[in-house]
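I'd like to ask some things about the structure below.
Here the complex is missing a single protein chain, while all its other protein chains stay put.
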Amino acid sequence: MSEIKEECGVFGIFDDAEAVKKTYFGLHSLQHRGQESAGIASSDGEYIKCYTGMGQVGRVFRPSKGFLEKLENPTAIGHLRYSTTGSSNPLNAQPFLSEYSQGQIAVAHNGNLINANLLRDEYEAYGHIFKSSNDTEVVVHLLAKPTHVSKPDPLAHVLNHLHGAFSILFLFPDRIEAARDPFGFRPLCLGKTKAGKYCVASETCAFDAIEAEYIRDVEPGEIVTIDKTGLSSRFFVEPGTVTPGHCIFEHVYFAKQSSRIFGDSVHEFRKQSGRVLAQEHPVDADIVTPVPDSGTSAAVGYASESGIPFDMGFVRSHYVGRTFLAPSQELRDLAVKMKLAVVKEAVAGKRVVVVDDSVVRGTTTKGKINSLREAGAKEIHMRVACPPLVSPCYFGVDFPTKEELIANNRTLEEIRDFLKVDSLGYISLDGLLSCASLPGDHYCTACWSGDYKMPVNTAFNKLSLERHQMQLFDNID
Amino acid sequence: MSEIKEECGVFGIFDDAEAVKKTYFGLHSLQHRGQESAGIASSDGEYIKCYTGMGQVGRVFRPSKGFLEKLENPTAIGHLRYSTTGSSNPLNAQPFLSEYSQGQIAVAHNGNLINANLLRDEYEAYGHIFKSSNDTEVVVHLLAKPTHVSKPDPLAHVLNHLHGAFSILFLFPDRIEAARDPFGFRPLCLGKTKAGKYCVASETCAFDAIEAEYIRDVEPGEIVTIDKTGLSSRFFVEPGTVTPGHCIFEHVYFAKQSSRIFGDSVHEFRKQSGRVLAQEHPVDADIVTPVPDSGTSAAVGYASESGIPFDMGFVRSHYVGRTFLAPSQELRDLAVKMKLAVVKEAVAGKRVVVVDDSVVRGTTTKGKINSLREAGAKEIHMRVACPPLVSPCYFGVDFPTKEELIANNRTLEEIRDFLKVDSLGYISLDGLLSCASLPGDHYCTACWSGDYKMPVNTAFNKLSLERHQMQLFDNID
Amino acid sequence: MSEIKEECGVFGIFDDAEAVKKTYFGLHSLQHRGQESAGIASSDGEYIKCYTGMGQVGRVFRPSKGFLEKLENPTAIGHLRYSTTGSSNPLNAQPFLSEYSQGQIAVAHNGNLINANLLRDEYEAYGHIFKSSNDTEVVVHLLAKPTHVSKPDPLAHVLNHLHGAFSILFLFPDRIEAARDPFGFRPLCLGKTKAGKYCVASETCAFDAIEAEYIRDVEPGEIVTIDKTGLSSRFFVEPGTVTPGHCIFEHVYFAKQSSRIFGDSVHEFRKQSGRVLAQEHPVDADIVTPVPDSGTSAAVGYASESGIPFDMGFVRSHYVGRTFLAPSQELRDLAVKMKLAVVKEAVAGKRVVVVDDSVVRGTTTKGKINSLREAGAKEIHMRVACPPLVSPCYFGVDFPTKEELIANNRTLEEIRDFLKVDSLGYISLDGLLSCASLPGDHYCTACWSGDYKMPVNTAFNKLSLERHQMQLFDNID
Partner (left out) sequence: MSEIKEECGVFGIFDDAEAVKKTYFGLHSLQHRGQESAGIASSDGEYIKCYTGMGQVGRVFRPSKGFLEKLENPTAIGHLRYSTTGSSNPLNAQPFLSEYSQGQIAVAHNGNLINANLLRDEYEAYGHIFKSSNDTEVVVHLLAKPTHVSKPDPLAHVLNHLHGAFSILFLFPDRIEAARDPFGFRPLCLGKTKAGKYCVASETCAFDAIEAEYIRDVEPGEIVTIDKTGLSSRFFVEPGTVTPGHCIFEHVYFAKQSSRIFGDSVHEFRKQSGRVLAQEHPVDADIVTPVPDSGTSAAVGYASESGIPFDMGFVRSHYVGRTFLAPSQELRDLAVKMKLAVVKEAVAGKRVVVVDDSVVRGTTTKGKINSLREAGAKEIHMRVACPPLVSPCYFGVDFPTKEELIANNRTLEEIRDFLKVDSLGYISLDGLLSCASLPGDHYCTACWSGDYKMPVNTAFNKLSLERHQMQLFDNID
């Protein structure tokens, strides 16, 4: 399920002899959260250095360029940005380094500010100029505002101006500040290395990558400061004044199986969702196969609950294939198959349960089902580990439009017919929420329910900030 | 298991309107057979054009370069070369295009000629000059020899001079000739598109990629000609005069799960090997986890046979991480973890059966076991889907030296102790051979038995051809 | 004489079907004014597009990248930035495109603002943030200030805040505004194409390049607007309130021989300076040779006045040679010779008059003199077409420090001794000024007299804006 894009991952570590290289490893483990650009900013306690580039972290920081060495400093933050097919803009790569009256600052942000446009218009009216089409730049303008600078806690003051999702790291020359919006839409976790150095990351898998231990989450509405005195905390909104709205789609699809987020294991959540799916939509079949990799954990759960043998009906390619302009329908069909091949012998003549994490537009799923049918599957029973998607996300996920979502205006039977499967079962929202340990209302489920945690202006979208952005750039190859 | 390198994959298709783009798709599906370089040669019936480059096929033929369009022709062959960590040499990229008295020829070769050095010395004595350190160049010199040119069937005559493994495609302006050594070490298959065009590939997964149908294998000792008259066949050694020696390691590790080779499904072979492993080395445990992806099919088989639940204890990264010069042991340890993360919740407190396809040096396996232990696995039972590796390969696989193979001079107990597992079980050679449908002596099993299909000069290795090769090249980034 | 660097060249053209390509030709003809970066911004009347890159204009806009086509629009401005040996910073490339409350703006600036630091500090205190270390960014901040935006003529108001040298182009979506500081330090000229389209450029050679006609200079203190209504003018300081201070070093060295600046032909100025030099410092000799190319016009004048035959004793290399880390003095000496070779037969056994435009540190000149001596010159008489350089420039020229200038604390005899020439003659300041048609006090001659046109804070230098700038960048190769 590659049609929905996460927006960004962050990592930071304070006062570690290998801070920059550990940030590299941390980012690499979070690479699934964004492949468009990668960057690292580091501080020697007095000055900040920064390097950002287009592409995956392994390419941006390839050894021949030597940037990991050039950045060497005891404190660092890093950022990954998601990949779009359209125009990519190096100005939007993060960490976003700038200078204002209080000195240098680098910011790494995961989320989406729904009032970024309003704030930008306001600051332009104050006489500010903007270089990027990035909502993160707005945050720095707020921090730089003289009336904000003079507040007792300028950062807490500024964060109260922001509406939307933000799990955000600020690197000042002498400290890292990590903050999370009051709903806690996106995950943000604290860790500690064996040597007792604090680190912070979007997901706990980044701690595993550097052999650090997970301590706890940064709480919704909390600012955690990591500096020479250790770790300290304060809240920019009083805790408990708002019910959290963790993005449950992180559990369904975005987060890595090996991570813990929002207090639960991602893998266990997904396996349990497979079990619930088996209870809600049992079927008589010969094998259960995931659509790898995102459906694998749920398929293991389905197989275990149903007693139907698990098998690998698909094999995923580990290699990148570039798309060229395919002049014929035949070639376009072939191009789709590049990422996923069917294992004929596993499915031929069998009644197959296919477990996937979600169905978005439906076209990709239809292609996979068709491949199974051509390989000789006798019956195909589609099981989806999340409810039908009907509403876009304004809190950090790059969804198709409402019109493109297959479940938006079709009955279950119409979808089944479109996908050409013998049966189709989505997990229920209650069933899905039952897999998590927090109460159901602590999660944002708007993409299934259309019920958002805060008012959103649906006319707003991420492109509005890019309306006049016309700096041209070289493509990276 | 990434320590053993396959040497190359080939693909060819004759007289198809989309020949070059299908060759691209075919190579992409065979990418697991070689990532160092990729190339395509195409013919318009009269002249051959060729482009080769360093890196994966998706990079070499990235759309911005336009080479797929520049090569457009109705007939094409393609080649992938394996990846080494050392110096890579653009001169060795294939197809190898040259010109001799009979005109142009392009060659794409998968395998290894154990007498290439002898032949090269001989031809240098005839006054020939050599540009590459590639054994494929030797084949063209043989074809160009005037006494060979004048034979009734020069190609058949020349192939009789070659000792070793070769699944090889020759593109002449007007035809493709596909040949396989008399032992059939490496796979080579024939297919046909829906429109009735013939194609040839290292594995059948390439036919799936272009929606072609598998017809049959090119037989050991056979030359298949594809030209305007269709497909015709001849043998350069009389069939039946030698027992085949198919490389069973193709089944164990190299080939793609979705392929059929040597008459069997790779996935079914591996799943069956898991079942046999469960029979030969049963254990009481809580979960069975593969080392993905190469151990997955065998793990499914082990779980199914043993009744122990299958689960995903590891998650593999899909992203490339470049290695830099790690100045400390701590960083080197972290670098190893980049490719594989443990799913703690799946293994913590559990008795875990780990199924992998093979153990080579042992150091990588040891690292993975250690990660499991740190994640809290209570017991670890290692099960290996091939017998202990003790001898190098001279027929197209890039093995470590005998001394580096952990099983070469250690007892089972010593290996178990080295890996720090609670129990260790290798499948028996007979058990492994029982998974294949051909008689056991139709396979080359020398890497486990040291019993080669033909005499080999162990002093010979692939580097000998590179002894004086000192053309320097730019690194690709 | 390559030790002194010009800071930038600009070009603009309004409403021309080939505006972008003519801007390319214009910049190419001005390339001597800056080789570090090049850029073009263009407008369709409503929106501005911009592309900038590191290196010469021919490289930045090489056809394979297609940026000239992507920028195609009827109005365009372009910019060249000078080359330094140190770190180059893509953020400083111009035109500088940004967005503020009034919409888009692109700025191309030649000169240096001596109060940029003060203004930046002031605007940071207002809450502004800065991305570049470029004084041009400061200008846009001034324009964006709300109290400035509301002025009847915001641009004129803002320009009054700037101290220093500026020949500056502003591209608004609907117009070009071209302004020049009240002293007119740097040249800025207006032209008209055969089709009657207005253009503006640092030097008239850019008009020759696009077959446009020179009309007049933009006057000191003037703003010229080019828009749909044609060309209009206003003054942001009342004309005549200050005596101009044209940089006479433009005539001596920077400007192209084929240009007219400050009302005079550069070539004629230089030739006349050679004549004056011959009158002031006659000598009995066999040939007059220039140090090409900057000394050529003066040498022609010297030869003509003295009657001594002109000959080419040096030949300049047209090719770029990169310097590597030369491990020995021998290699360092050779590296210096790469740019200039001596024609032995022209100088051997002869009494040679060498004419150069200036002597800066003296070391390069000494090397050339030494080469002449080794080639067999019998006598060497050095004639310098500008007075001894003793003071740095704060108005747009990148000089060595005062300490590095050879004439700063040495007598004429000491310099002669250092250069090892038989005689040494500098033109007098009065002699030099006599070559120009304006009164002597209309020129800035501070580099020879130390007498600046306005108070300068000598602690200030261009690096001060770069004090905390630590964004890292890829090198271009």
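Lettered A, B and C in written order, each chain numbered from 1.
We take it that a contact is a pair of C-beta atoms (placed from the backbone, for glycine too) under 8 Å apart; a residue touches a chain by one contact, two chains touch by 3 or more.
Since the model is a prediction, treat every value here as computed from it, not as a measurement.
A.B. asks: Kindly name the visible chains that come into contact with the excluded chain.
C.D. replies: Taken over the complete structure, the missing chain's partners among displayed chains are B, C.
A.B. asks: Quick one: which of C:S37, C:S132 or C:T296 touches the chain that's been left out?
C.D. replies: Going through C:S37, C:S132 or C:T296 one by one, C:T296 is the residue touching the chain not shown.
A.B. asks: Would you indicate which residue among B:L71, B:L372 or B:A385 is in contact with the undisplayed chain?
C.D. replies: If we include the chain that is not displayed, B:L71 is the one touching it.
A.B. asks: When the complex is taken as a whole, what residues of subunit C touch the one chain not shown?
C.D. replies: 18, 21-22, 25, 28-29, 31-32, 35, 56-59, 61-65, 68, 205, 208-211, 256-258, 260, 265, 267-268, 271, 293, 296-297, 300, 303-304, 309-312, 315-326, 328, 330-331, 333-335, 337-338, 341-346, 475, 477
A.B. asks: Taking the full complex into account, what residues of subunit B touch the chain not shown?
C.D. replies: Counting over the whole complex, subunit B touches the hidden chain at residues 47-51, 53, 65, 67, 70-71, 97-101, 103-104, 124-131, 137, 140-141, 144-146, 148-149, 468-474.
Note that in this section only the chains that are shown with their structure count from here on.
A.B. asks: Classify the chain contact graph as line, ring, star, complete or other.
C.D. replies: line
A.B. asks: Just to be sure I understand: the centre of a chain is the mean of its C-alpha atoms, right? Then which chain's centre is nearest the mean of all of them?
C.D. replies: Of all chains shown, the one whose C-alpha centre lies nearest the global C-alpha mean is A.
A.B. asks: Quick check: superposing subunit A onto subunit B on C-alpha atoms, how many degrees is the rotation, to the nearest 5?
C.D. replies: Going from subunit A to subunit B via C-alpha fit gives 180 degrees.
A.B. asks: Between subunit B and subunit C, what is the gap in Å from one C-alpha centre to the other?
C.D. replies: 61
A.B. asks: Taking the mean of the CA coordinates per chain, how far is subunit A from subunit B in Å?
C.D. replies: 36
A.B. asks: Would you kindly tell me how far, in whole Å, the mean C-alpha position of subunit C lies from that of subunit A?
C.D. replies: From the centre of subunit A to the centre of subunit C is 50 Å.
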